[in-house]
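Quick notes on the structure that follows.
A selection of the complex's chains, in situ.
Labels run A and B following the written order; every chain starts at residue 1.
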Amino acid sequence: MLKRIEVLFKKVRNVNPLVHHITNSVTINDCANITLAIGGSPVMASSVNEAADMAKIAHALVINLGTLNADSCEAMILAGKAANSANIPVILDPVGAGATAYRIEMAEKILQEVKMSIIRGNASEIYSLIGGQSQTKGVDSGMVSLSGADLAVKAAVELNSTIVVSGRTDAISNGETTVIVNNGDPLLTKVTGTGCMATSLIGSFAGVTDQMLDAAVAGISVMSIAGELTKSKLLEGEGTGTFRVKLVDTISLMNGEIWMKEVQINEYATR
Amino acid sequence: MLKRIEVLFKKVRNVNPLVHHITNSVTINDCANITLAIGGSPVMASSVNEAADMAKIAHALVINLGTLNADSCEAMILAGKAANSANIPVILDPVGAGATAYRIEMAEKILQEVKMSIIRGNASEIYSLIGGQSQTKGVDSGMVSLSGADLAVKAAVELNSTIVVSGRTDAISNGETTVIVNNGDPLLTKVTGTGCMATSLIGSFAGVTDQMLDAAVAGISVMSIAGELTKSKLLEGEGTGTFRVKLVDTISLMNGEIWMKEVQINEYATR
């Protein structure tokens, strides 16, 4: 897996995959810039009148529920179905799933209508997608009774998708193989959108490989490694503003060589 | 008051109050990041289907009229009423109030339906809420015939709320007590969203104290002090882009000790 992922960095910068986003209004700019930083070409078209047409010409579709409403939900389903028909991978970021009854209902509706290749969320969000009740507080993760790895495996089986549970360590599973990424830094939780951006990175990699587990591991580990490297570059007097800017720097300069040197992964068979 | 505010910095970073925003699309990311920087936990949910549910679980609700439309106005009223019922403080930022007939009408409608704990705006905006006509130019402040302090007192009485009139100096009043903050820097007007972010800071403090005057003074003075400190850190060749980034740095590193050292406040009884 390491060797396969290492070459994806060049591939994403050569192909410049078109990553169509229907995403939230808080971090939409961050998602576009991080997609560019890794080598993708972002496009954000959320009108019901064109979401499906744009999805058809994309290499990957990212659906993010952060500021969901009735219109965007309809656009997500239209685009998701179009992507499914065209065999274009769809990546879901269920931001705040479980926080309100509406979000649970909409997430379930979208999952019924659209086949997801990859789903990335924090433990609370993933847990709520499989019917679990956690102490969610807004869009931040609450307490969940399962470990990240167990949750990823369980959700992968129940939702028939590759699952990324991000957190202090990240757990990725397709049900058969599970990967733990031991990179990351707590500062990543002090900037909005690092989760959304990780999903955009996953989408960018999913646009250039058929191996969804590889794409998921690549995307989430790039964000976690970048958190570590960027933290180590911060100078006296620099806070979360500079951290956010240098995080983009780090990802724009990331390549297979740096990634191989920094990544700390455990991979094991789940069944 | 100084001693009471000094301890709020630790409190906001321990409690991580959930600050629900229904805000504008221009500065929504800035509002989220500044809330994180001071220690709050931002959530932005503006769909009419969940705005009230999210408000109920929040520590404070921030309503910002910057890019108001019919849908968001409805969501604001639903969320505001839910917050009022649950005794959760509601903070209003009447961006551009007075600039168009529609904004005046919507601001009045929201004020009729929702009890505001704190209202923060520039002089033009606050003046328009009490029926005054100033030479507003878009979202920037025009000329108003009252001093900031007189305006804050008058508006506090008429609107039955704690009022923050921000400007070269900031005036805060609940009608009985008035506070002048003599911090600030003109560069704060050359970056969009410093007003909106100040309101998010006020919301974060309002989530951890019952003293609305304290929360209002704390939030606005943090922004004004951060403007001064950040300006003094700018290097040759750095402009408004770097100022904006370092402003977030400064606020993420702000604490009670720094605040006590820098704040320049006059407090007096108004009646």
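What we mean here is this: contacts are C-beta pairs under 8 Å (C-beta built on N, C-alpha and C of every residue); 3 or more make two chains touch, one makes a residue touch a chain.
All values derive from a computational prediction rather than experimental measurement.
Chemist: Whole-complex copy count for this homo-oligomer, where the file places 2 chains?
Modeler: 3
Definition applied: only the chains that are shown with their structure count from here on.
Chemist: By how many degrees does chain A turn when fitted onto chain B using C-alpha atoms, rounded in steps of 5?
Modeler: The two chains, chain A and chain B, differ by a rotation of 120 degrees.
Chemist: Please report how many Å separate the Cα centroid of chain A from that of chain B, as a whole number.
Modeler: Result: the chain centres lie 33 Å from each other.
Chemist: Can you list the residues on chain A that touch chain B in the complex?
Modeler: That would be residues 24-27, 29-30, 66-70, 96, 99-103, 137-140, 190-193, 237-242, 244-245 of chain A.
Chemist: In their shared complex, at which residues does chain B touch chain A?
Modeler: So the residues of chain B in touch with chain A come to 18, 20, 25, 28-29, 32-33, 36-37, 41-50, 53-54, 57-58, 71, 233, 244-253.
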